[in-house]
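One structure below.
In this view, the complex is presented without one of its protein chains, the others remaining in place.
Residue numbering begins at 1 within each chain, and the chains themselves are lettered A, B, C and D in the order written.
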Amino acid sequence: DKLDDLKSAGKVTIAIGNEPPFTAIDSAGKVSGAAPDVARAVFEKLGVPTLEAQVIEYGAMIPSLQARRVDAIAAGLFMKPERCAAVLYSEPVLCDAEALLVPKGNPKAFQSYADFATNATARLGAPGGGTEEKLALDAGVPRDRLVVVPDPQSGLKMLQDGRIDAYSLPVLSLNDLLAKSKDANLEVFAPVKGAPVYCDGVAFRQGEETLRDAFDVELAALKKSGEFAKIIEPYGFSADAALSTNREALCAQQ
Amino acid sequence: MGDWAGYLTLILQGAWVTVQLTVMGCALALVVAFVAGMGRIAPWAPVRWLATAYIEFFRGTSIFVQLFWIYFVLPLTGLALSPMQAGVLALGLNVGAYGAEVVRGAILAVPKDQYEATVALNLTGWQRMRHVILPQALPLMLPTFGNNAIELLKGTAIVSLISLSDMTFQAQVVRSQTGNTMVPFLTILVLYFVLSLVISRLMRWVERRATRGLDGVR
Amino acid sequence: MDQPIIRVRDAQKSFGTLRVIDGLSFDVRKGEKLALIGPSGSGKTTILRMLMTLEALSGGRIEVCGEPLFHMQKNGAEVAADEAHLHKMRRHIGMVFQHFNLFPHKSVLDNITLAPILTTGEKRPAAEARARELLEMVGLADKADAMPSQLSGGQKQRVAIARALALRPEIMLFDEVTSALDPELVEEVLEVMKRLASETDMTMLLVTHEMGFAREFADRVLFFDRGRICEEGPPDEIFSNPVQDRTRTFLRKIIAAGHRV
Amino acid sequence: MDQPIIRVRDAQKSFGTLRVIDGLSFDVRKGEKLALIGPSGSGKTTILRMLMTLEALSGGRIEVCGEPLFHMQKNGAEVAADEAHLHKMRRHIGMVFQHFNLFPHKSVLDNITLAPILTTGEKRPAAEARARELLEMVGLADKADAMPSQLSGGQKQRVAIARALALRPEIMLFDEVTSALDPELVEEVLEVMKRLASETDMTMLLVTHEMGFAREFADRVLFFDRGRICEEGPPDEIFSNPVQDRTRTFLRKIIAAGHRV
């Protein structure tokens, strides 16, 4: 079965988004970030020593998994009902709330996605096919004011250049982005009112339940031993958040 | 933000991927161009139809669609290619379709007189091609082939969209690491230009070699 | 030998709806020198091109050396010739073109040796020796290694003649071989052809507007008009005493245009 | 009128390092019909093209109708002519080319009226009336609305002559105007030129390889060789009794090639 395949190959390939602190790839090509680090630890325990990563746009991750380009996704791809239907998630790993990157002082007072629907000139940036885009569309933000931003750096740049009024990503992603940019004229507004807290899990292909289940077993052990917290907390994530919920609840949450 | 040497290394690694894609893509394109180009003027109708269908399809749809199709849809039929293979295949087949028209055009551009002389000298079909038509058609193809090679080089940039770590992709990585947009993009613009200069110099050299002796006095 | 080397019977040729050769029949005896003259568009080039199999026959029949050119026997029935049959038949015939059609990427020597080496499997040294002989004959022994682009028009045409001769055809076709040449260069080519006519017993068919040369060269003249032979006979008769009106008008115009007959 | 209409003095022309016209001097009287003959490459075309200002002069001086062609007065000094001066001088001269050079996108009538309407500001009705007269003269009255591509070579060349005449030049230059034509079509063009020569007092310079026509047409023949005049005189003398060796050789070759002299 799949796990045996991975074991005999000695390596597993995951999809990542290169969006610190969830996932990152440094100038030497080394993969890091909370999600890959957790995945690496679990796979090592499963007897798969090497973890490789492909950087893929968020929207393309599930198709890539289906197209067998990667073995799993460990990228902060939050659980949602449609996604749970398309892939097999592990138990939750990283949890985060949604946030907005806005000019200092939040001059237009954005607090929820609905605020962008009511303000007829407000333009919101979000990654294509991501949670934020979905939430914004559901809140009634019209398509032409919801700009599909290809990557965080572009979103930051577009905000700095005044092309968009706010850029939405999970809290920790924006914190990291803001810290790197060293731009004193911006701030992070978090959490977005009315937006749920989301958690990701490592996603596997449909039909590979045994692999997912084996992963879950080792993940639970990792959480129990406290090693889990040691891995993710330096990145700013809360281990308690992941422990206090489960896949079933998250997959049901709209 | 100080690690510029590291970032430059990253971009140069990407440049190496770009070079590999270009070289392998060109090789594939060249082969495909000759096969399809000669197929288009073959005496057998089915061969002509096949060649025409290939050429029109690959020239008619966008390379993006071809790339995404090869990368995301083809694996569903069981043929999973590595990003590099997918990139080379898409680029080679796409540029090859354009090259095929160049090959056909060049062969047809050899004056009909030459073909008639070969009939009068009783050469066989293959001998006509091999000894008379192709040697004269080749110099006509080379300048356009050079342009096609540069088009292919530029086309490699879009493989970054299927997350192959070519030069453009690495520039994006550097950009997200450093928060600086200008430097990585300017760097790769210059690198692409240098590569295209290398190609055009190379092609000019090949052209000179191929036309040596021809029109000796001109 | 009594049997004609070329036998054209009711030949037809149409391009689209345009009938260019229209029920043409004539024979050529072995060794005969034939001049084909006639107004522009009358089909002279077309008949030569059909003999060279550069154009297919639309109807009728052509025989060369006793065998049909465009037909062959297959399972007892006569069918259209395939490429193999044409390939075999072309061995009998050589052709020299108005625009020489030398291969520009090959030296003079290679132009001449290419076909013998490829088609008759001659060895290179033998082919080259014969090529040099032929070059000698056309007066270009020193140009063996030149490229065609380095030759004058008259020299090119002489090389083209040597190239056709290298295959030792029994029949040679010449289509206005001097009309693309500067007047000064015409003579050197005609000189070669005259020599060829007198020194060999090759059958030669010549299309030309040089009436003076036709007269001197030919045993017999065919006057073409609209795809048929309108008048034929020995040159002296045709040129001095044409029977047909059409022939007379044509010759008058040619003379008025400053050509000597 | 005593003053020559064209005066060439020590004219020089080089292409790169190749000297093509080399210290050439001659005069042409008003109304004179001059034939320029000589071997290929001797510079006949080049001198006509210089007179038409299609080529610049490399050295020496040419005067047309008493004024320098490539020079003009400016602040008392003589300087190289500017475009305005050339434009003025070109009014005196018309030229007919070997390959007709009709404007393929314009009808026969428009080909002829274009220049008069644009350059001399003639009104369209007047220009068209004159164009029709000229077409009548060259025997093409019914072709006014045809496009050039619908004409035969001879017809094209007659239109080209009409086009040049429409500007009423005092000097007409003809460069091998029949050598791109089928032999049958040569006569109709020469006919027109003969008529032009006898019916007008236009000065005409003619480059030709048709020795028969040159003899009939010209008052005087210039024999060119390597960029200079090697022999000149009345046609009868030059053709029957050439003094120079070079002329004799040339004529002998031309005759051998089947041309009537």
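Convention: a residue touches a chain if its C-beta (ideal position, glycine included) is under 8 Å from a C-beta of that chain, and two chains touch if they have at least 3 such contacts.
Going forward, contacts and distances are computed from a predicted model.
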Q.
Please identify the absent chain by the protein name in its UniProt record; candidates are "Heterodisulfide reductase subunit B", "Ectoine/hydroxyectoine ABC transporter permease subunit EhuD", "Hydrogenase maturation factor" or "Cytochrome c oxidase subunit 2".
A. "Ectoine/hydroxyectoine ABC transporter permease subunit EhuD"
Q. In the complete assembly, which of B:Thr118, B:Ser165 or B:Thr181 touches the absent chain?
A. B:Thr181
Q) Which listed residue (A:Pro63, A:Pro92 or A:Gly201) would be found touching the missing chain in the intact complex? A) A:Pro63
Q | Residue, one of A:Leu88, A:Leu101 or A:Val149, that touches the chain absent here | A | A:Val149
Q: Pick out which of D:Gln12, D:Ser40 or D:Asn101 touches the chain that's been left out of the picture.
A: D:Asn101
Q. For the chain left off this view, which of D:Ala164, D:Leu181 or D:Leu206 is in contact with it?
A. D:Ala164
Q.
For chain A, which positions touch the chain that isn't shown here?
A. 57-60, 62-63, 66-67, 82-83, 86, 128-130, 133-134, 143-144, 147-150, 154, 157-158, 160-163
Q) In the full complex, which residues of chain D touch the absent chain? A) 52-54, 83, 87, 90-91, 93-95, 97, 99, 101-105, 114-115, 118-119, 163-164, 167
Q: State which residues belonging to chain B touch the missing partner chain.
A: 56-57, 59-66, 68-69, 72-73, 76, 109, 150, 153-158, 160-161, 168, 171, 181-182, 185-186, 188-189, 192-193, 195-197, 200
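FYI, only the chains that are shown with their structure count from here on.
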Q: Report which of A-B and B-C is connected by more C-beta pairs in contact.
A: B-C
Q | Centre distance in Å when chain B and chain C are each reduced to the mean of their C-alpha atoms | A | 46
Q.
Need the CA-centroid distance for the pair chain A / chain D, whole Å please.
A. 85
Q | Set of chain B residues in contact with two or more other chains | A | none
**Q.** chain C to chain B touching residues, read off their complex
**A.** 52-54, 83, 87, 90-91, 93-95, 97, 99, 101-105, 114-115, 118-119, 147, 149-150, 163-164, 167
Q. Where on chain C is chain D touching in the complex?
A. 39-40, 178, 182-184, 186-187, 190, 209-213, 250, 253-260
Q. What residues of chain B sit close enough to touch chain A in their complex?
A. 3, 6-7, 9-10, 13, 71-73, 75-76, 80, 83, 163, 165, 169, 172-177, 179, 181
